[in-house]
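Everything below concerns the one structure shown next.
Left out: one protein chain. Kept in place: all the others.
Up next, chain A:
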Amino acid sequence: MRHLQVTDFRSWEHVDLPLEPGPTVLVGPNGRGKTNLLEAIGYVATLGSHRVSTDAPLVRHGRGRALVRLAVVNEGRELTVELEITPGKANRARVNRGAVGRPRDVLGILRTVLFSPEDLALVRGDPGERRRFLDDLLVQRAPRFAGVRGDYEKVLRQRNALLKTAGKKRSGSRDDPYALSTLDVWDNHLATAGAQLLAARLNLVADLAPHASAAYAGVAPDSRPTRVEYRSSLGGALPEGYGRPGGERAEPEKLAQILLDALGESRATELERGVSMVGPHRDDLDLVLGEAPAKGYASHGESWSFALALRLGSYELLRAESGGEPVLLLDDVFAELDRRRRARLAEVAASAEQVLVTAAVDEDVPGELKGTRFAVSEGEVRRA
């Protein structure tokens, strides 16, 4: 990233921030808008916020739209991405002052890995948090999956709507042959889209797990061993090696058939309950510490280590693949960590091509990361 400009984004009326390789530190008191800036950068990479699921809070109070412009160098190419965020309307995007297009087209230009206090939810939160973690990483890895994920969600909503109405009719009187034959159609589409998403997630977990376990061992060397495993709603129907490091690569064609069979088996229950019971929307990522799941068993510090390990593992994974060095964004994380974990994270961060760090006070920033320093105050970012 070479240059960030935001207008009417969150608390910022306007910011103009030149950026350089290596560490950049943003220091300022609570509530001055440090996280808001990282959030803007993260939005360019993922088209979403790590804090909220809708766009409305991203636009400055009293304004209609927010603008984020980011100049990046990706594998030697200079690209300027402009995003216009207008809640309630379609957002718009532009690359290099070219034609205005769909935001989805800017995915893949910038890749980021963001660590933030919210990451504790990866370990302690609902399965949905971990699915979102996987899917976001998937999109960073291959932008095409933004479309696959969107398709799956749409098919799922349609199928659930049909299950509800078909289920009602069924319990009322006779079967409605039309509803059931269209259910076959939606089963088919759910299986096709679901299999693509599921295969990609399984392969992602197979690749990510070793990085995450290594990262955990790095931050907590005396700890019990950890495991990261995909838990599929297909259960035992899933082929043995799928999702395991070194195991067989998951194939969408095979999975589509397995999903279709599973949908057939659960049809009666699904009609009764009016929701889709199998598919990637019911899956989870199991985080195991020793022999027990981290959720509900791990201590506060261990949970933090696991969250950190997932992010560090993601970073190492993206780094090892083509597509341009990912940018590290460390939001307020050092204050949460003990000495050893601080040191480990600082070590990785110092080796990053580019890393942005936010902190309330200078003491929270490890010595290795004392690069370019900006002071963030009311409505202003100044080089210090």
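Here is the rule we use: a contact is a pair of C-beta atoms (placed from the backbone, for glycine too) under 8 Å apart; a residue touches a chain by one contact, two chains touch by 3 or more; residues count from 1.
Just so we're on the same page, contacts and distances are computed from a predicted model.
A.B. asks: Which of the following names does UniProt give to the chain that is not shown: "NAD-dependent dihydropyrimidine dehydrogenase subunit PreT", "Recombination protein RecR", "Sarcosine oxidase subunit beta" or "Elongation factor 4"?
C.D. replies: The record for the missing subunit names the protein "Recombination protein RecR".
A.B. asks: Using the definition of touch stated at the top, determine which of A:Q158, A:S266 or A:T372 touches the missing chain.
C.D. replies: A:Q158
A.B. asks: For the chain that's not shown, point to the residue among A:S11, A:N91 or A:N188 touching it.
C.D. replies: A:N188
A.B. asks: Tell me which of A:R2, A:R51, A:R104 or A:R267 is the one touching the absent chain.
C.D. replies: Touching the chain that is not displayed is residue A:R104.
A.B. asks: Which residue numbers on chain A touch the omitted chain?
C.D. replies: Touching the chain left out of view, chain A contributes residues 104-105, 142-144, 147-148, 151, 154-155, 157-159, 161-162, 165, 178-179, 181-182, 184-186, 188-189.
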